[in-house]
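Only one protein chain is missing from this complex, and each of the others stays in its spot.
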Amino acid sequence: MELDSLYQEVILDHYKHPQHKGLSPTFSAQVTHVNTSCGDEIILNINLDNELISELTWEGQGCSISQASVSMMTDLLTGKTLKQAAVIVKSFSELMASKGTSAGDPLVLEDAVVFAGVSKFPGRVKCSLLGWMAFKDAAIQAQANNRGER
Amino acid sequence: MELDSLYQEVILDHYKHPQHKGLSPTFSAQVTHVNTSCGDEIILNINLDNELISELTWEGQGCSISQASVSMMTDLLTGKTLKQAAVIVKSFSELMASKGTSAGDPLVLEDAVVFAGVSKFPGRVKCSLLGWMAFKDAAIQAQANNRGER
Amino acid sequence: MSFSAAQIRKDFPIFERTVCEGKRLVYLDNGATSQKPLSVIESESDFYRLHNAAVHRGAHQLAEEATDAYEGAREIVAAFLGAPGGADEIIFTKSATESLNLLAYAMGNAPVGNRFAVGAGDRIVVTEMEHHANLIPWQQLTARTGAELAWFKVTAESRLDLSTINDVITANTKIVSVTHQSNVLGTINPLAAIVARAHEVGAVVILDACQSVPHMSIDIKALGVDFLAFSGHKALGPTGIGVLWGHMDLLNELPPFLFGGSMIENVTMTTATWAPVPQKFEAGVPNMAQAVGLGAALNYLTNLGMDNVHAYEVALTGYLLEKMHAVPDLRIVGPANTQSRGGTLSFTIKGIHPHDIGQYLDSQGVAVRTGHHCAWPLARALSIPASTRASLYLYNDESDCDALVDAILGAQKYFGRF
Partner (left out) sequence: MSFSAAQIRKDFPIFERTVCEGKRLVYLDNGATSQKPLSVIESESDFYRLHNAAVHRGAHQLAEEATDAYEGAREIVAAFLGAPGGADEIIFTKSATESLNLLAYAMGNAPVGNRFAVGAGDRIVVTEMEHHANLIPWQQLTARTGAELAWFKVTAESRLDLSTINDVITANTKIVSVTHQSNVLGTINPLAAIVARAHEVGAVVILDACQSVPHMSIDIKALGVDFLAFSGHKALGPTGIGVLWGHMDLLNELPPFLFGGSMIENVTMTTATWAPVPQKFEAGVPNMAQAVGLGAALNYLTNLGMDNVHAYEVALTGYLLEKMHAVPDLRIVGPANTQSRGGTLSFTIKGIHPHDIGQYLDSQGVAVRTGHHCAWPLARALSIPASTRASLYLYNDESDCDALVDAILGAQKYFGRF
């Protein structure tokens, strides 16, 4: 069943048991991103220790894809440097733009390569990217805040 | 040739030799009407002697139909009372709305029954009515002016 | 003639195709847009094949034929709505969205002294269940003019709360703009009290009839409203065509909206005056083929009889509501029975996000919509950020309802695996 390439076990597992959910009391930056076509919402807190992403936490509501994606993302990016994170974000964005033609790089994306299946469903690409777009935004703001530009 | 029912001799004759053309120096009312789709224009002066239309003069530019129609109209209505004129205007309007199904009443419309042929051409009905609509308007204004309502 | 959805479906070419690898198309997204019968598709293409020319402009036979077709469509719309002033009260726009924006901008163009002039101290009233198209234009008009926006709330029973009507429609209210039928809840709003109160304070009533015109017989005189807007594409018509109806005396006083060719009386480099209604509101070469297609759509509906269409849809809605009530963990967002409600059924399923429900339904050939349905404030008021919406139309039947419910049960099983 084609649907199974979308709803893979690891995705539904993250959806049922989301990681890093629950906002940290303090943060370097906090952003809220919304999927305008369906109303899905993610609030993301980032804590930066110089260049190191020391903590990523989130709150939100949305479909299995958007929630699983942000859950996996926070798993993947926590403990990475901003530079390492940028590579991962780029790789994930490319995977989601591939319309099912790429399998994704497991060395970079680890478990998140399961989103290769999601990339076949154009209507769900936006869901997958919701958390990642929030991260991009949060990283920029956190750096600015840390430089005292707030 | 179908065109001949539109361009009848008496119409082209009035076009080439327009009656009552040239504006009177004084008037009870003056109106300007324009055909918005082609730019044709009629300025009509009316002189009222109580209820009697003592003089109708006009200036204008436009197609053979609009010019011939106003020329015939001024011929027809000069010397009539406003009541008589209203009957003639109504009869002419009905003829123009008939889409070629009416022959027109020669006792009321005299020569202007030739416009029965024009009524078959929906695109030219507006041309035929330009002067007549101006007259309706002018008659109302002239009465108001004569009552000192200006 | 008895009403047969199966027979009707044969008039709609799209049902000859399948979706999702050979599955029957169960189209339940009619609240978003309807499918088109062959007569509509062909009337639009016949216009291009046989009569295409710019209306009201050319001095030739094609232009006259095109004008007859276009003005004929206006007559059809006027008759369909029971426009008291006839065809000249019908204005063709591109959509209901444009119709409603037309009103808001034209009123914004009204000079002081014009009855539509809106300013500080005036009030505009909407409801909490409006589609964005009947909310944001009024938000913007109040922001531009300093007027205030007020609204009717929605009760726990998915009805307008009219208990405070005199506090909502105040003496300084100029405009009351409400939806006839909610595109989320299916609720059909009672208009009599709103119209009476609005007219008592001298306000005009605008009806967003997007979700009612396609589904029930409309008699403008009986409704008592002053303006009405709907979209052709939800009523079996082409895309790219909408309607604004207004009382002739109001349309005469309303300033124009779009400026350009065919809406003028006289133009100089610095000044312009306007043609009579409806031309005043139809600048440019119009969406002629689409207007003609809309005429064909309304003729199709008239042939079936709008009362028959409505009765059929209410019965089908009752059937589907009953089946849904039996589904565990399913909550209907909207009235629980068919009283004063149309065939728009929104719902949530405990533990499964609407987007995932929609995806599973799609895999079974069942087309629905998910999200806030362009009525985000309503979603917030109900604390339901998103829902799934099935919306019925005349070509749907019990087998479609069965397919929907089976697919919902399937989704529960599918996502319950873990």
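Assorted remarks:
Lettered A, B and C in written order, each chain numbered from 1.
By our rule, a residue touches a chain if its C-beta (ideal position, glycine included) is under 8 Å from a C-beta of that chain, and two chains touch if they have at least 3 such contacts.
None of the values given here were measured: they were computed from a predicted structure.
Across the whole complex, the hidden chain's contacts among the shown chains comprise A, B, C.
Listed residues C:Gly72, C:Gly260, C:Gly351 or C:Gly416: the one in touch with the omitted chain is C:Gly260. One of B:Ile42, B:Val89 or B:Cys127 touches the chain omitted from the figure, and that residue is B:Cys127. Remark: the omitted chain is touched by one listed residue; of C:Thr145, C:Asn287 or C:Gln412 this is C:Asn287.
Contacts to the hidden chain, counted on chain B, fall at residues 1-3, 6-7, 9, 12-13, 16, 37-41, 61-67, 121, 123-124, 127.
Touch with the hidden chain on the side of chain A covers residues 34, 36-37, 122-123. Residues touching the missing chain, restricted to chain C, are 13-14, 17, 19-20, 25, 27, 29, 32-33, 35-36, 40-42, 44-45, 48-50, 52-54, 57-63, 94-98, 100-101, 104-105, 109, 128, 131-133, 135-137, 139-140, 144, 149, 151, 231, 233, 238-241, 257-262, 264, 266-272, 283-290, 355, 358-359, 361-362, 366-371, 374, 376-377, 380 (touch as defined at the top).
Methods note: only the chains that are shown with their structure count from here on.
In whole angstrom, the spacing between the mean C-alpha positions of chain A and chain B is 77.
Averaging C-alpha coordinates per chain places the centre of chain B 46 Å away from that of chain C. Not a single residue position of chain B touches two or more of the other chains.
Residue positions of chain C touching 2 or more other chains: none.
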